[in-house]
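Apart from one protein chain that is not included, each protein chain of the complex appears where it belongs.
Naming follows writing order (A and B), and every chain is counted from residue 1.
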Amino acid sequence: MTDSIAANPDRLLPADPGTRQIARELLADVEHLPILSPHGHVPADVIADDTPFPDPTALIVSPDHYVTRLIHASGIELSDLRVGGTADVDSRTAWRRFAEAWPLFDGTASGYWLRSSFEHVFGLPSDLVDNLGADNADTVYEAISAKLAEPGFRPRQLFTDFGIEVLATTDDPLDSLEAHARIAADESFAGRVLPTFRPDPYINLAHAEWSQRVDRITAEAGDGVAGYAGYLRGLENRRRYFVQHGAVSADHGVRTPLTLKLGRAEAEALFEKARRGEATAADRDAFEAHMMYEMARMSVEDGLVMTIHPGSFRNHHRPTFEKYGADTGHDIPFAIDYTAGIRALLEDFGTAKDFHLVLFTLDETVFSRELAPLAGFYPSVYVGAPWWFLDAPDAMMRFRSAVTETTGFTRTSGFIDDTRAFCSIPARHDASRRVDASFLARLVAEHRVTENRAHEIIVDLVDGSPRRVFKL
Amino acid sequence: MTDSIAANPDRLLPADPGTRQIARELLADVEHLPILSPHGHVPADVIADDTPFPDPTALIVSPDHYVTRLIHASGIELSDLRVGGTADVDSRTAWRRFAEAWPLFDGTASGYWLRSSFEHVFGLPSDLVDNLGADNADTVYEAISAKLAEPGFRPRQLFTDFGIEVLATTDDPLDSLEAHARIAADESFAGRVLPTFRPDPYINLAHAEWSQRVDRITAEAGDGVAGYAGYLRGLENRRRYFVQHGAVSADHGVRTPLTLKLGRAEAEALFEKARRGEATAADRDAFEAHMMYEMARMSVEDGLVMTIHPGSFRNHHRPTFEKYGADTGHDIPFAIDYTAGIRALLEDFGTAKDFHLVLFTLDETVFSRELAPLAGFYPSVYVGAPWWFLDAPDAMMRFRSAVTETTGFTRTSGFIDDTRAFCSIPARHDASRRVDASFLARLVAEHRVTENRAHEIIVDLVDGSPRRVFKL
Partner (left out) sequence: MTDSIAANPDRLLPADPGTRQIARELLADVEHLPILSPHGHVPADVIADDTPFPDPTALIVSPDHYVTRLIHASGIELSDLRVGGTADVDSRTAWRRFAEAWPLFDGTASGYWLRSSFEHVFGLPSDLVDNLGADNADTVYEAISAKLAEPGFRPRQLFTDFGIEVLATTDDPLDSLEAHARIAADESFAGRVLPTFRPDPYINLAHAEWSQRVDRITAEAGDGVAGYAGYLRGLENRRRYFVQHGAVSADHGVRTPLTLKLGRAEAEALFEKARRGEATAADRDAFEAHMMYEMARMSVEDGLVMTIHPGSFRNHHRPTFEKYGADTGHDIPFAIDYTAGIRALLEDFGTAKDFHLVLFTLDETVFSRELAPLAGFYPSVYVGAPWWFLDAPDAMMRFRSAVTETTGFTRTSGFIDDTRAFCSIPARHDASRRVDASFLARLVAEHRVTENRAHEIIVDLVDGSPRRVFKL
């Protein structure tokens, strides 16, 4: 027996019948609009090479730390899920562990996306999905494997079938962007795949390879200039290279939202101290804060939208990091302060022409307290959509409720899926659209927004905002 | 085509039909009760002089930083809205900018208040309001201008028509209160207009004129005593003067909720250091914290209700502050700590007889965590109603949900409109009443409060609480 979730046309819509009816009508306006994904982590060569996806485990389980973390919490070793390149068990066995853990995902965002992709992408019957477990793990594994072997399940065909118009990747500043170039050059493929400049390891002094990266970027793009000046020149040149290859944004995963304008001499001294391996934790924070200021300056010059993703304590569990590497499920958010932190940057660039700064948070408390007021004054600032732990239905609804009354509908970034999990992209965008329809439907039902305007607003949220904010 | 919001009798009420019916009945109890406004920013001479309001832009746009900030965020210069005394464009042109920006306000609190006052105060047809924009900007400008020329649109007539019983202003300690005296002496006018003692620039060492203000208050009210003692005497005397002129409260806009009991010698030394222009940022915080303690002591003595409004980073964007002055839309909230901060004050005055201390916040997280527990123990403490960015329907609902379970309905301050925008006062109080009716209706529908008691409670929230808390 089953009562399918993924197939239900009213999924995620509010229970009140009157409000639901309004939500349905709003959803109808946007349900079939193309997907704009201006920030994510699908590798470009997946699209460029159009190689078939590997087995179900390698596609759906092992690389997705949203999925493996919950199974790990239930007591399963990450190596039993083939995380981080481990292969203690074969794919089919790892898949069985996943299937057995399926009930853990009830009520979670990951569970919703998985369920949706199982039904909508892989066409699994809902009773099979509802009852995924030890008994039918192999059946499902084989069903998905069979699909993955079909030509219609190659990345490019899925890209088209998913209705993706734009997909941004996240790339190292020294990436050749060869895959992006190949995609752009291929006239048979209409999708836009844009690189994103992500210089974290070149900026974060705590990164194990920081000094090495500085060597490389200076050597490869520093125009022969040495030291701090060459380093800045290298970053500037590589940003320009990204712009030439279609990049629209530069993304920054920083510890906190702190920004700082150091004098040239002071910045240079800090840089040299770090190069000598003598930087302290305080130096690290100051340099990162200063480099955020420099990144904003460069964005003002070269037009790349600047996005900031702060507030995650990376690799919280050292033993797991040492065994399995980064991005293995134990990055834990903490409280942040945007108001004081972002000020140095905004004082100089907050009203700069055509500068776009998208501020993300994992600390929900800053939505109403800091981000909505900031975006409601500074022309450069946009509130980043709920991200990571927060891009789930209730959290997205709390976000709209927290920011809209202060900053309206025009100052938010539009949804970003931020995902490595290619097959989950349609489900994520669909969920966001349903939540926005539900939120707007309540405002209509409570006579706070007119129905006419709600129909215009939802199209703007889904289509207008990302195009405008990310300069697509 | 239109579906009017402001005219809809069910606006802001919950969508669920059963709950809405209960809310309607609760609302009926209070919809027509007089307005008590114990904290706001309408200047007293507006009422005393009863001068006609100026043009629509000068009344509705330029002075309201809630309105100009959102338009600024869309890329319009504040000077194009005639903010801060600038006059780069004429009023009609500035109004056109506002009209073009009208869709920005959808879903915002300001949009709701503007819409309500356009329809209810100025009698504009709702289809005009719904479709305000470049095309009809002039029509609306003229319609409002024509109304403003009518005798019925003078401040005193509106005061009466709005059903205002008490309106508190916010005043400088050295204000002569002449306007208040004139209003009180005028037997033809029934409204009460009460001054509020607001000594921020006399207390905040960072204020540009602090030392000058100290000179003046000491000279004018220090009873000939010099130094710190004369300064305190001056403050005490001016508070008494305010009491004599009908003041019921003293209001404090401070950086943080920190309070501190310094010894006399220590306080005096800090004062003298600041007078010599040598105070540090830490001194500033310590002195402000100490003066909050002193202000509480004085309130215990003279009976003025003490209200504290902390947690706003004032004038966040220095270039805008330098060009347009304070209160121009870039005061940004930050996280605060009431629990440790307010302790020094409460240890000595928390149970003082007839002392009333109303604690406001822009940081929603303290509602459930700190303010409800504090107000649920200390007889002196009341939770200040949602304020500034938070006096919007969803935020007000979150407030009731956050505090009621811990501290009930008797420990909150009653709504304050805190506004300069005179014509928005009825809409703001109406919105608050609708939210309270909606919150209570849900508790009735969920069988958590009896319907009988809900009818009593809503009257107490709207009428009893502000009278009791603000000693009206």
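Everything that follows uses one rule, which is that contacts are C-beta pairs under 8 Å (C-beta built on N, C-alpha and C of every residue); 3 or more make two chains touch, one makes a residue touch a chain.
It should be emphasised that the depicted structure is a prediction, and the values quoted were computed from it without experimental measurement.
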Contact partner of the left-out chain, one of A:Ala179, A:Ala296 or A:Leu390: A:Leu390
From B:Ser91, B:Ser126 or B:Thr407, residue that would touch the chain that is not displayed: B:Thr407
Listed residues B:Arg24, B:Arg240 or B:Arg343, member touching the removed chain: B:Arg343
Positions on subunit B contacted by the hidden chain, ascending: 14, 16, 18-19, 335, 337, 339-340, 343, 346-347, 350-351, 365, 368-370, 372-379, 381, 401-402, 404-411, 442-443, 445-453, 456-457
Touch residues of subunit A, complete complex, unshown partner: 1-5, 8, 10-17, 69-70, 72-75, 103-109, 111-112, 130, 313, 316-320, 329-335, 362-365, 389-390, 392-395, 398
